[in-house]
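One chain of protein is taken out of this complex; the other chains stay put.
Here the chain labels run A, B and C in written order, and each chain numbers its own residues starting at 1.
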Amino acid sequence: MNANFRPEELLADQIAQLIGDVRHVAVGNASPIPATAALLARERGNGRPYVSLLGSPKNTFWTDGARELFDCAGQGRIDVFFLSGGQIDGQGNINLVSIGDYDQPKVRFPGSFGSAHLYYVVPKVILFRTEHSRRTLVPRVDFVSAPGASAANVYRPGGPVALITNRCLFSFAQGRFTLVSVHPGHTVAEVVENTGFDFVCPASVPETPAPSPATLKLMREVVAPQLAELYPQFAAQVFGVGTAAFAD
Amino acid sequence: MNANFRPEELLADQIAQLIGDVRHVAVGNASPIPATAALLARERGNGRPYVSLLGSPKNTFWTDGARELFDCAGQGRIDVFFLSGGQIDGQGNINLVSIGDYDQPKVRFPGSFGSAHLYYVVPKVILFRTEHSRRTLVPRVDFVSAPGASAANVYRPGGPVALITNRCLFSFAQGRFTLVSVHPGHTVAEVVENTGFDFVCPASVPETPAPSPATLKLMREVVAPQLAELYPQFAAQVFGVGTAAFAD
Amino acid sequence: MTAFQTVKSLDEALAPIVDGCLLVVPREVSGVPMAATRALLRRGIKNLHLVALPTSSLQADLLIGAGCVGTLETSAVSLGEYGPAPRFTAAILGRSITMKDATCPALHTALQAAEKGVPFMPLRGLIGSDVLKYRDDWKVIDSPFGNDDPIVLLPAIKPDVALFHAPMADRFGNVWIGRQRELATMAHAAEKTIATVEKIHDGNLLDDPVLAAGTLPGFYVESVAVCARGAWPLPLPDHYSADGEHLALYAKMAATAEGFAEYVERYVYERKAA
Partner (left out) sequence: MTAFQTVKSLDEALAPIVDGCLLVVPREVSGVPMAATRALLRRGIKNLHLVALPTSSLQADLLIGAGCVGTLETSAVSLGEYGPAPRFTAAILGRSITMKDATCPALHTALQAAEKGVPFMPLRGLIGSDVLKYRDDWKVIDSPFGNDDPIVLLPAIKPDVALFHAPMADRFGNVWIGRQRELATMAHAAEKTIATVEKIHDGNLLDDPVLAAGTLPGFYVESVAVCARGAWPLPLPDHYSADGEHLALYAKMAATAEGFAEYVERYVYERKAA
């Protein structure tokens, strides 16, 4: 792999492009790469989109308690959100609960969090999973925390638009994933090998473009210091930005 | 009429007794006599009941906006409230909207306020109307802002327990009013003459007891100064308490 | 954070309030935007669907008297101790506005439904009331959690614009509303929010946890205009009381259509506000 950028930088650049021109991006807890992408999008857009980073006092405006994020999404005021899954299947279903029978699980994950609401109401949900394997990308999830698509009569202004992994980028439409690009250093064959679900694989799949020097500069010099407030370890590891002291 | 107390003092004393031993009394806007009664009850109870006087910053605790009063009532946390009506009928129905056909009214009142909810959920609603006449106490209200009673399957932990007027006190139970006492200086015949609805009239109706000297002292010396914050004119007229200057 | 151009002149700030729009305003003691209301009268706004949450006094009466209101949805209009609201009463008796009578918690609930992005919310009470009888848009269902338990469902009210007056805002559009939290619900429910304020706070209200607790985030706010004593002659909580003398004068003048016209001429067009 080309050594003049890190994989996290590639992913953040791609996610920033997926975000597009929207009003408001919200990023859940423990999501440093999506957070990097959202802050990058904000820098490029000169303050637009509005970015909410859960857990960051500096980058959240909530004053109505823990419900405000969900109310805001229900109002149609969150345009982009990120979700992951212990399992993700080819229909875009995500599983944040357990593997095996629900009543006698073999593996238990933390739980569905807000996914069973947000996945339905946020127009652009970007799925994000850095472990791209047949263990995580499965034919059919064992538990549907939130489905990738819904019947026509179900209120659903939102849903998945893409899945980005450590190996590639998929788009999602009409209930299925399409391979969009493969990251530098990875191959289509490797993606097929490591993906448990069927997906549309075009005859020719481009390589995910490297971040431009201008993007890398912006990410490293402007975004990384902002990120360090919430993700000091990540900012230090990926961008070499000094860890901020915690206020007490 | 006996001159050593004022009619307002008699009414407030009676209402304080109707309030009884409860946790929380709330009093709506523009209700100086119920407010006097509630404060009197609080003094007698050594801080119990909790008294909320709408419009008084000193005597309301609300910090969740204008809905908190209604939420609080819905939670069962308001034990006593006061309502009135442009018309009140013998079934305890109250009309705060209009006289005549609703679509072509002859008289319009301000509107139902919160009555169509509070009358159902507050256990003790005390009806209060100082104009006791056939114009106000009618056989059947023209518009039911809130009904005095509900079908058995309708959720209704609350409702009217009494109606106090300038002439007398009625209790309310099993869907009808019963004359409890007639205020000094008034007669049963006069009550019958001036009441547009049928009510249960016992063979012998006592006179409403005068407030005791201790009660009058408490009302005049302790309650009246507290009342003056919200009802300066009333406190001055009835109790001769000096009008407080408004903060600006 | 970038400071967007949120702070504007009053007329610029009010531009999103167009003829026919669904406008929600707060009750008479929660910060009524009276300076803004007078500006709307001067602009000659028409056919408002006015939702007063949950009641109103001078503001609704003035808008109705000046012919700005097509539909009024509220629980009561009154001048309180200064008597009935004369232009409201005249309009109802003259059938010149469409009245949607409500009850206070029904309006709070309907705005909260919009705040949560749900099509309806339930409310206890109402069954057997004529308030319900005349509201074809409210539905009664048998609660699926009960056993023969009827309950009213109220459709969400999604205003085009929420308009209110508050003590202060900052240049980021954050507005300090204090305990008047129904203003936050109005803003969450509405497409756009416009606030007039007594003054601009230097710095960012969200930076101080104590101030932030009473702040509506600028995220929800379309525009802010500074109007000192902008609630006059109505009160602003913890800032100034109602101008009782003026309200008594209004009650007297507005008792007749001629007197009301004179009031408007004198206090709306000549801008004799305090």
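Observations on the structure shown:
Note that in this section a contact is a pair of C-beta atoms (placed from the backbone, for glycine too) under 8 Å apart; a residue touches a chain by one contact, two chains touch by 3 or more.
Here the structure is a predicted model, which is why all the values come from computation and not from measurement.
Looking at the complete complex, one finds that the omitted chain is in touch with A, B, C. Touch with the chain omitted from the figure is made, among C:Thr6, C:Thr55, C:Ser75 or C:Thr109, by C:Thr109.
Annotation: of A:Ile88, A:Val121, A:Leu137 or A:Ala162, A:Val121 touches the absent chain (contact as defined above). Considering the complete assembly, chain B touches the hidden chain via residues 24, 46-47, 50, 61-64, 70-77, 121. By the touch criterion stated above, the residues of chain A touching the omitted chain are 29-30, 55, 57, 62-67, 70-71, 74, 96-98, 102-106, 108-121, 143-147, 150-151, 153-155, 246-248. By the touch rule set out above, chain C reaches the unshown chain at residues 109, 112, 116-124, 139, 141, 143-146, 149, 151, 153, 155, 177-179, 209-214, 237-238.
Methods note: only the chains that are shown with their structure count from here on.
In terms of inter-chain touching, the protein chains here are arranged end to end in an open line. Taking the mean of each chain's C-alpha atoms, the chain closest to the overall C-alpha centroid is C.
Averaging Cα atoms per chain gives one point for each, and the point farthest from that of chain B is the centre of A. The distance from the centre of chain B to the centre of chain C, each centre being the mean of the chain's C-alpha atoms, comes to 29 Å. Mean C-alpha positions place chain A and chain C at a centre distance of 40 Å.
A separation of 59 Å divides the Cα centre of chain A from that of chain B.
In chain A, no residue touches at least two other chains. Annotation for chain C: residues touching 2 or more other chains are 184.
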